[in-house]
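Left out: one protein chain. Kept in place: all the others.
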Amino acid sequence: MQRIGVFICHCGSNIAATVDVERVTEALAKEPGVVYAVNYQYMCSENGQQLIKNAIAEHRLTGIVVCSCSPRMHEATFRKTAEAAGLNAYMVEIANIREQCSWIHKDIEEATEKAIVLARTAVAKILLDKPLTAGETGVTKRALVIGGGIAGIQAALDIADAGYEVDIVEKRPTIGGRMAQLDKTFPTLDCSACILTPKMVDCAQSDKINIFSYSEVEEVKGFVGNFDVKIRKKARHVDETKCTGCGVCMASCPSKKGLNEFNMNLNNRPAIYIPFAQAIPNVAIIDPEQCLKLKSDKCGLCQRKCGVGAIDYKQEDSFVERKYGAIVVATGFRPIKLDNFNEFGYADNKDVVTSLELERLMNAAGPTKGTLLRPSDGKHPKVITFIQCVGSRDVSGCGKPYCSKICCMYTAKHAMLIREKYPDTEVHVFYIDIRTPGKNYDEFYRRAVEQYGVDYIKGMVGKVYNENGKLMVQGSDLLDNKQIVIPSDLVVLATAIEPDPSVRDIATKLTISIDTNDFLTEAHAKLRPVESPTAGVFLAGVCQGPKDVPETVSQASACASKVIGLLAKDKLKGNPCVSHVDENMCTGCSQCEQVCPYGAITYIDKEFRIGGGKTETRRVASVNPAVCQGCGACTVTCPSGAMDLYGFSSAQILKEVEAICKR
Amino acid sequence: MQEITTTHKPLIVAFCCNWCSYAGADLAGSSRLSYPAEVKIIRVPCSCRVNPIFVLKAFQRGADGVILCGCHPGDCHYSTGNYHTRRRMALMFSMLNYFGIEKERTRIEWVSAAEGAKFSQVMNDFAKTINELGENRRLEDLRCKK
Partner (left out) sequence: MQKIEELMYKRASEMLESGEVDRVIAWKKGETCYDVSPATFTKDNLEGFVYDAFCGANLSKYLVEESKKGGKILVFLKPCDTYSFNQLLSEHRIKRENVYVIGIECQGKIDANKLQKKGIDGILSVEEKGDKLTVKTLYGDKEIAFEEALSVKCETCKSKEFAVSDETIVLNEMRDNREKRFEAVERLEKMTEEERYAFWQAELSKCIRCNACRNVCPACTCTHCVFDNDKSGIAGKANADSFEEKLFHIIRSYHVAGRCTDCGECSRVCPQNIPLHLINRKYIKDMNEFYGEYQAGAAVTALNPIVDFTKEDVEAATVVGGKK
């Protein structure tokens, strides 16, 4: 016989103000199987938990029902409480009488009645609960970082620093990511390359870090602690082990029409190239679209010039399969495409540029060697107009509904740098709001206005059009309540950022969820911000939400500490709420195997006694509890009911249905 | 047995997957987005855990409406669970209608963890439909009624 205790939480007044907790207590005390019912102000508090522990001992409880907030909030808390009092952690059920009851109902009568039904339903379920023990699995002491931007670099360095092996998979030919393209960083204005490249070098030099550049994740199998990942090393047509990065090949290449992606396509590069001087790995790559040899089997100059014989035109994609214990996703972002924003004339005017293009135009390693020249005629722009929120905070559907978060700060940075370097330049900034929370951020922005005399105009820009070689920026000045037109030489669009499109594919492979804006969803928005809902997969950088460099680095380090915490364990406790098969019932029909997304079900031929001293061999299903994730797809597919799920058994759910439908 | 009342109090069973819809219900709660108290939620790990037997059981026991909520297709925490749900329930709901259960009494909705407002709106809408339909013809047999 089960002896159930019911614990009703007031949650301060959150529950007690709308649910008559005394009545719930009285009603539940009378339920069959319930031997003790009590209510308390805060069940999750230390005193509340102590009350539960005492009751378990005093009333020899075999299971507890806590009527409180959502199980997503405190189920784990109360499981620990039960365990501490000697109960099995899975002899705990939560009746969600806060989110599903007190918070959405106003009428006390109605809410109280519903709370009683919800509590009874939980009692009906727990009466069929059985103690469960989680299985244990080993942990592969190696982490995979997907994405080699600053987020991935930081995470990898921190994990390596703790003594674990890390592999970085970067789809581009070099690590460094977006930060490598930046000129200066706010709010200190130190050069981006100066702070990033040492970290890149550290990655290359670390004996714990292995970089798979120009590579992509092909396939992911397994589960926390034991991921099996197949990595596709795309053919770069240059032997990484031989290439010294001398650059002779680049100089010899006759094809020079390739667009320089690193410089935002603002200038050209040869067909064989090293993305930028500090690239890691410092190895050349051939662009098959541009290479004459690969396209038409003519040329072959680079191969002849290469002193170490590193060029291999016949190289093909290769695959590496590795095991990992944890995975960090750091796939980063890109500026959105501006196809929906014709009003700003981006497609038609070379001198309308995005902020990331401006970064390259101002960078000493950029196409203009750091002198700010406008792309159309190479002249110094005298009037520069910035337009903020291009595609951000846009509910029209053309852009993104969210704030890209970094634009206010980098626009202030750009304005300031230009005014400092070229004091004769006039700088205007159209903004909707200025958002500069963060340490030394607002001060930074104010310096732009107060010290550097940047003209900030509150208002939206209606259109940008070319008139006699001038870019006419027509907008409204909301503070002066008038329409203005600013003839400009260069227009800079603070373009919204969006997750790199590769994230969708990665999310599917890792079975982690994505929100409507393609940002990866964290396990808990506030309390588990760097974990994905899939155990063992962590999120760093803009793939999870817009953020600047310091925030990205913080999140990456947080990820690393989570990964280290995971890899430090020798054994992981699994989820005991997995499928199991009643072999006596199983017919071996194979349907469960066909619906299992994890390949957790296999079949074995087993001998069964059939009475009269005889045996028969039957084919029966067998579940690998370490691989099963507990979705329950198999349980419904099984016609004989041989498959069932621990923690959510068919009999339990039927009892819940009955309890709810009891009038 | 309870005394017979003239006004029928509707009963709605909502199966919610733990990862999306149950979280969506939590969000509806924490956003104080109300929906009728006749909606009672049963938490399941995934919508694909919902056996058609559960739906039938609910109707047998006097439920007036049954709704399944899961992650949006493509967003299943278990990657493919809700695709199975979609097929199974399309067939099961069609069959229930074949047996004379009004098609409005069964519903599937995809509600993400971020869609607290949608959850509340779906439940309000469903409850309104069920209220309008009134008491369900129970799936019972004449032979047993005697």
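Note that the chains are named A and B in the order they appear, and that numbering of residues resets to 1 at the start of each chain.
The working rule: contacts are C-beta pairs under 8 Å (C-beta built on N, C-alpha and C of every residue); 3 or more make two chains touch, one makes a residue touch a chain.
Predicted, not measured: the structure shown is a model, and the values here were computed from it.
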item: Contact footprint on subunit B, counting only the chain that is left out; value: 52-53, 56-57, 59-60, 73-74, 80, 83-84, 86-104, 106-108, 129, 132, 137-145
item: In subunit A, positions touching the absent partner; value: 582, 584-591, 594-595, 603, 616, 618-619, 637, 639-642, 650-651, 654-655
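Just so it is clear, only the chains that are shown with their structure count from here on.
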item: Chain centre separation (subunit A, subunit B; CA means) in Å; value: 31
item: Contact footprint of subunit B on subunit A as seen in their complex; value: 70-73, 96, 98-101, 103-107, 110-111, 113-114, 117-118, 121, 508, 511, 513-516, 521, 533-534, 577, 595, 597-598, 629-633, 635-637, 645, 648, 650, 653-654, 656-658, 660-663
item: Subunit B residues touching subunit A - in the complex, by the definition given at the top; value: 2, 9, 11, 13, 18-20, 22-23, 25-26, 28-30, 32-35, 37, 40-46, 48-54, 57-58, 61-63, 71, 75-81, 84, 88, 112-114, 120
